[in-house]
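Missing here is one protein chain; the remaining ones are kept as they sit in the complex.
Lettered A and B in written order, each chain numbered from 1.
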Amino acid sequence: MRHEVLFSGFGGQGIILSAVILGRAAALYDNKHAVQTQVYGPEARGGASMSAVVIDDEPILYPKVKSPDIYVIMSQQGFEKYGAAAPPSAMMLLDSELVLERPACRYREIAATNEAKDALGRVIVANIVMLGAVVTATGIVSREAIEQAVLDSVPKGTEDLNMAALRRGFELGEEESN
Amino acid sequence: MSTETYEKWYRQDRLPHIYCTGCGNGTVMNCTIKAVDAMGWEIDDTIFISGIGCSSRAPGYITTDSLHTTHGRALAFATGVKMANPDLHVVVFTGDGDLSAIGGNHFIHACRRNIDMTVICMNNMIYGMTGGQGSPCTPVGKISTTTPYGATEPVFDLAELAVAAGANYAARWTSYHVAELIKAIGAGLETPGLSFIEAMVQCPTAYGRRNKLRQVGEQVEYMRSHAMLLAKKARLEEQGKEIPEDMFTVGEFVRRYRPAMGVPK
Partner (left out) sequence: MTKLEFMQGNVACCEGALAAGCNFFGGYPITPSTEIAERMALKMPKTGGVFIQMEDEIASIGAVIGASWTGARAMTATSGPGFSLMMENLGYAVMTETPCVVVNIQRGGPSTGQPTMSAQGDMLQCRFGSHGDISTIALVPSTVQEMFDLTVKAFNLADRFRVPTFLMSDETIGHMREKISIPDSVEIIPRKEPKPGMLTYEAEEDMIPGFPTFGKGYRAHVTGLTHNERGYPDATNPELHEALVRRLVDKIESRRHEIADYDAVNPDAETVFITYGPSTRTVRQVLHDHPDEIIGHLNLRIVWPFPEDTLKLFTNAKTFIVPELNLGQMAREIQRHVTGQQVISMGRLGGTIHSPDELYAKVQEVA
């Protein structure tokens, strides 16, 4: 079954890394197929960053997203550009602090940035909190797979912080689904 | 130079060469071969590289492996050769147009990187091969086919440029100063890093003919009488004396041992 996950936020939030980690988890640790793509402009920070992951049990032919079934939105600008037109069948996880509007489709509010800042003390791991929530809220990849992929992808010395962020995200994703 | 040395380093099957009667390039080639031979370098460990122009035909007459490249780009090719195999000795022949106009950027970057090679520029102050157009080294007031009313642009001082850009060795002599030229090339070959030797040469066909230096001897005499030793220039400057505008400096501009790239281990 083909799943298309679209991530958007502002540059510097780690939007592209989130997509890479998710794709890695699916491709290397869940033994599925994954393609990660991105849209980027000249700005290294700010702007509306977008990255997408297609995950499938079969080899992926068309590599771009056609109609995402999962949206992960971490900024108001990202919502306006990529999230506002989400179809009713889609599922959206949004950063409740940074996204001001709410979509017509099903959505979960995840206080990823707040959690990263307040509970974990490092706003930089907001994307990892969000990734954890995506995994438990949607089941798109296994917990074990995303844990491995996060460990592969983060700088040495930050593993504990990132795993704490990921696990906090798991909890937030589960809580919301209750 | 002994006949034996000539026979060893020159491709006998390539003669006669294309240079005009009275051309200064042959003198520079001979000085170079003499210096290279004196270094004890082997033919099969030495690579001559050039761009496009009269000067750049020189490697084609030398027995070693040689790369006659595109206009202005000899130093880029030479960088690849030397960096890929630092055990090879690399000598580049170029001209004033090849090196300082179309190849100017490669020149300053090769000097900046200080790649271990020797670059010998035959500066005839003109584009000889295409029939005598002005170059960045055509002196102000001189006639060429593209400066029919006299050149108006300031000239590049190539040796000073090499110093400013970071070369470990830079010298300028002329085809009149044969002994000094051989010595300078030898010093360049010995010095790790980029060595730049500018050799002013006569071009009776394309330059002299249009600039009242029709006879080869006249242009060689002009170079002799208008070359001023760096030390003399410094002395005159110190004394506050005026230096005539048509004089150019000769001598060793720099010899230093900054870190260099492509030096054999």
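Assume a residue touches a chain if its C-beta (ideal position, glycine included) is under 8 Å from a C-beta of that chain, and two chains touch if they have at least 3 such contacts.
Keep in mind it's a predicted model, so treat the numbers as computed, not measured.
Colleague: List the neighbours, among the chains on screen, of the chain that has been left out.
Modeller: When the full complex is considered, the omitted chain touches A, B.
Colleague: Going by the contact rule already stated, which one of A:24, A:108 or A:168 would touch the omitted chain in the full complex?
Modeller: A:24
Colleague: For the chain that's not shown, point to the residue among B:59, B:134 or B:188 touching it.
Modeller: B:59
Colleague: With the missing chain put back, one of B:81, B:155, B:227 or B:254 would touch it. Which one?
Modeller: In the full complex, the listed residue that touches the missing chain is B:81.
Colleague: Since one chain has been left out of the picture, which residues of chain B touch it in the full complex?
Modeller: Touch set of chain B with respect to the missing chain: 11, 13-14, 43-45, 47, 49, 57, 59-60, 63-70, 73, 75-85, 87-88, 105-106, 109.
Colleague: Go through chain A and note every residue touching the omitted chain.
Modeller: 20, 23-24, 27-28, 33-42, 60-64, 66
Following the convention adopted for this analysis, only the chains that are shown with their structure count from here on.
Colleague: As a quick test, compute the distance in whole Å between the mean CA positions of chain A and chain B.
Modeller: So the centre of chain A lies 62 Å away from the centre of chain B.
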